[in-house]
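Input: a single structure, listed below in C-alpha coordinates.
Note that one protein chain of the assembly has been removed; the remaining protein chains are unaltered in position.
So, chain A:
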Amino acid sequence: MGERRYRSASGAPVALRRRQHSASCRELSVRCPRLQLRSLSAVTSAVWLAAYGLFVLSENSMVLSAAIFITLFGLIIYLHFVKVDQESLLVIGSLGIQVTSSYASGRESTTFIEMGQVKDVVINEAIHMQKVIYYLCILLQDPGDPQGVSEVVPLFQSSKPRLDCLIEVYKSCQEILEQRKTAPQSS
(Lines give C-alpha, C1' and ligand atoms only; values in the text may rest on other atoms or scores of the structure.)
Protein backbone atom coordinates (compact mmCIF):
# COMPACT_ATOMS: atom_id res chain seq x y z
CA MET A 1 0.00 0.00 0.00
CA GLY A 2 1.55 3.28 -1.08
CA GLU A 3 1.52 6.86 -0.03
CA ARG A 4 -1.23 9.31 -1.01
CA ARG A 5 -1.12 13.10 -0.79
CA TYR A 6 -3.84 15.01 1.00
CA ARG A 7 -4.29 18.45 2.57
CA SER A 8 -4.48 19.49 6.19
CA ALA A 9 -7.25 21.68 7.59
CA SER A 10 -5.07 24.77 7.04
CA GLY A 11 -4.09 23.82 3.49
CA ALA A 12 -0.62 22.39 4.09
CA PRO A 13 0.19 19.15 2.21
CA VAL A 14 0.19 15.97 4.28
CA ALA A 15 0.85 12.41 3.16
CA LEU A 16 -0.94 9.26 4.33
CA ARG A 17 0.84 5.93 4.25
CA ARG A 18 -1.04 2.70 4.85
CA ARG A 19 0.74 -0.55 5.66
CA GLN A 20 -0.94 -3.86 6.28
CA HIS A 21 1.22 -6.04 8.51
CA SER A 22 -1.25 -8.90 8.75
CA ALA A 23 -4.94 -9.63 8.35
CA SER A 24 -5.77 -8.00 11.66
CA CYS A 25 -2.97 -5.44 11.99
CA ARG A 26 -2.73 -2.14 10.10
CA GLU A 27 -0.54 0.90 10.45
CA LEU A 28 -1.64 4.31 9.17
CA SER A 29 0.87 7.20 9.26
CA VAL A 30 0.24 10.82 8.43
CA ARG A 31 3.36 12.81 7.66
CA CYS A 32 3.25 16.56 8.31
CA PRO A 33 5.08 19.07 6.12
CA ARG A 34 8.68 19.72 7.15
CA LEU A 35 9.89 22.97 8.69
CA GLN A 36 10.16 25.45 5.83
CA LEU A 37 13.44 27.30 5.31
CA ARG A 38 11.63 30.50 4.43
CA SER A 39 9.57 30.58 7.64
CA LEU A 40 12.65 29.77 9.71
CA SER A 41 14.66 32.60 8.11
CA ALA A 42 11.69 34.97 8.41
CA VAL A 43 11.39 34.37 12.15
CA THR A 44 15.15 34.57 12.68
CA SER A 45 15.39 37.83 10.72
CA ALA A 46 12.47 39.34 12.63
CA VAL A 47 13.97 38.45 16.02
CA TRP A 48 17.43 39.72 15.02
CA LEU A 49 16.03 42.95 13.56
CA ALA A 50 14.09 43.60 16.77
CA ALA A 51 17.23 42.88 18.81
CA TYR A 52 19.28 45.24 16.64
CA GLY A 53 16.63 47.91 17.12
CA LEU A 54 16.84 47.42 20.89
CA PHE A 55 20.66 47.57 20.68
CA VAL A 56 20.53 50.88 18.82
CA LEU A 57 18.15 52.27 21.45
CA SER A 58 19.96 50.96 24.52
CA GLU A 59 23.66 50.83 23.36
CA ASN A 60 23.98 47.50 25.20
CA SER A 61 25.65 44.75 23.20
CA MET A 62 24.27 42.03 25.50
CA VAL A 63 20.99 42.38 23.60
CA LEU A 64 22.57 40.97 20.46
CA SER A 65 24.10 37.94 22.20
CA ALA A 66 20.83 37.37 24.05
CA ALA A 67 18.96 37.40 20.74
CA ILE A 68 21.32 34.80 19.27
CA PHE A 69 20.89 32.51 22.29
CA ILE A 70 17.13 32.97 22.29
CA THR A 71 16.93 32.07 18.62
CA LEU A 72 19.08 28.97 19.12
CA PHE A 73 17.32 27.67 22.22
CA GLY A 74 13.92 28.58 20.83
CA LEU A 75 14.61 26.54 17.71
CA ILE A 76 15.82 23.54 19.72
CA ILE A 77 12.81 23.62 22.04
CA TYR A 78 10.44 24.05 19.10
CA LEU A 79 11.89 21.08 17.23
CA HIS A 80 11.92 18.87 20.32
CA PHE A 81 8.56 19.68 21.90
CA VAL A 82 6.30 21.28 19.31
CA LYS A 83 7.08 20.34 15.70
CA VAL A 84 5.49 17.02 14.87
CA ASP A 85 6.99 15.14 11.95
CA GLN A 86 4.71 12.13 11.73
CA GLU A 87 1.67 10.81 13.53
CA SER A 88 0.80 7.16 13.21
CA LEU A 89 -1.96 4.82 14.26
CA LEU A 90 -1.28 1.11 14.69
CA VAL A 91 -4.46 -0.96 14.98
CA ILE A 92 -4.00 -4.56 16.12
CA GLY A 93 -7.28 -6.44 16.00
CA SER A 94 -7.27 -8.40 19.21
CA LEU A 95 -4.83 -6.32 21.18
CA GLY A 96 -5.44 -2.59 20.96
CA ILE A 97 -4.61 0.67 19.28
CA GLN A 98 -1.25 2.42 19.53
CA VAL A 99 -0.94 6.15 18.76
CA THR A 100 2.58 7.49 18.11
CA SER A 101 3.75 11.06 17.52
CA SER A 102 7.29 11.56 16.21
CA TYR A 103 8.75 15.00 16.70
CA ALA A 104 11.25 16.72 14.43
CA SER A 105 14.14 16.13 16.85
CA GLY A 106 13.53 12.37 16.76
CA ARG A 107 11.60 12.10 20.01
CA GLU A 108 8.62 9.74 19.93
CA SER A 109 5.64 9.82 22.24
CA THR A 110 3.40 6.75 22.34
CA THR A 111 0.03 5.92 23.83
CA PHE A 112 -1.52 2.46 23.85
CA ILE A 113 -5.22 1.80 24.36
CA GLU A 114 -6.26 -1.81 24.82
CA MET A 115 -9.09 -3.15 22.72
CA GLY A 116 -11.39 -3.76 25.69
CA GLN A 117 -11.53 -0.03 26.35
CA VAL A 118 -12.14 0.99 22.75
CA LYS A 119 -15.80 1.51 21.93
CA ASP A 120 -15.37 2.85 18.41
CA VAL A 121 -13.24 5.00 16.12
CA VAL A 122 -15.35 7.79 14.61
CA ILE A 123 -15.01 11.00 12.63
CA ASN A 124 -16.39 13.82 14.76
CA GLU A 125 -16.95 17.48 13.93
CA ALA A 126 -16.23 20.20 16.44
CA ILE A 127 -15.57 23.91 16.64
CA HIS A 128 -11.84 24.64 16.84
CA MET A 129 -10.48 28.20 16.75
CA GLN A 130 -13.32 29.84 14.77
CA LYS A 131 -13.52 26.90 12.35
CA VAL A 132 -15.48 23.66 12.29
CA ILE A 133 -13.10 20.79 11.59
CA TYR A 134 -13.47 17.05 11.10
CA TYR A 135 -11.19 14.99 13.26
CA LEU A 136 -10.77 11.32 13.94
CA CYS A 137 -11.19 10.20 17.52
CA ILE A 138 -11.28 7.03 19.60
CA LEU A 139 -14.31 6.65 21.87
CA LEU A 140 -13.47 4.86 25.11
CA GLN A 141 -15.99 2.55 26.69
CA ASP A 142 -17.64 3.53 29.94
CA PRO A 143 -17.22 0.49 32.22
CA GLY A 144 -20.59 1.02 33.95
CA ASP A 145 -22.73 1.80 30.93
CA PRO A 146 -22.50 -0.28 27.72
CA GLN A 147 -23.89 2.56 25.61
CA GLY A 148 -21.93 5.32 27.28
CA VAL A 149 -18.71 7.01 26.25
CA SER A 150 -16.29 7.78 29.07
CA GLU A 151 -13.61 9.62 27.13
CA VAL A 152 -12.81 10.96 23.68
CA VAL A 153 -9.21 10.68 22.44
CA PRO A 154 -8.63 12.92 19.42
CA LEU A 155 -6.10 11.65 16.85
CA PHE A 156 -3.85 13.44 14.34
CA GLN A 157 -3.97 16.66 16.35
CA SER A 158 -0.96 18.31 14.73
CA SER A 159 -1.46 17.31 11.14
CA LYS A 160 -5.26 17.72 11.12
CA PRO A 161 -5.93 16.06 7.76
CA ARG A 162 -9.12 16.88 5.87
CA LEU A 163 -12.17 14.72 5.46
CA ASP A 164 -11.00 12.70 2.42
CA CYS A 165 -7.91 11.49 4.28
CA LEU A 166 -9.95 10.83 7.42
CA ILE A 167 -12.45 8.70 5.50
CA GLU A 168 -9.61 6.45 4.28
CA VAL A 169 -8.26 6.04 7.81
CA TYR A 170 -11.79 5.47 9.14
CA LYS A 171 -12.54 2.73 6.62
CA SER A 172 -9.26 0.96 7.39
CA CYS A 173 -9.91 1.08 11.13
CA GLN A 174 -13.50 -0.10 10.79
CA GLU A 175 -12.43 -3.15 8.77
CA ILE A 176 -10.30 -4.25 11.71
CA LEU A 177 -12.79 -3.26 14.41
CA GLU A 178 -15.57 -5.23 12.75
CA GLN A 179 -13.56 -8.38 13.19
CA ARG A 180 -13.94 -8.18 16.93
CA LYS A 181 -17.69 -8.54 16.68
CA THR A 182 -17.49 -11.71 14.58
CA ALA A 183 -14.56 -13.19 16.52
CA PRO A 184 -15.54 -14.92 19.79
CA GLN A 185 -14.85 -12.95 22.96
CA SER A 186 -12.03 -14.51 24.93
CA SER A 187 -12.40 -12.62 28.26
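To be clear about the criterion, contacts are C-beta pairs under 8 Å (C-beta built on N, C-alpha and C of every residue); 3 or more make two chains touch, one makes a residue touch a chain; residues count from 1.
Note that in this section contacts and distances are computed from a predicted model.
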**Prompt:** What is the protein name, per UniProt, of the chain that does not appear here: "BRISC complex subunit Abraxas 2 isoform X2", "PIGP acetylglucosaminyltransferase", "Anticodon-binding protein" or "Transcription initiation factor TFIID subunit 8-like"?
**Reply:** "PIGP acetylglucosaminyltransferase"
**Complete:** Touch assignment to the omitted chain, from A:A12, A:A42, A:V82 or A:V149, lands on A:V149
**Complete:** Note that chain A touches the chain not displayed via residues 119-120, 122-128, 135, 137, 139, 147-154, 157, 167, 170-171, 174
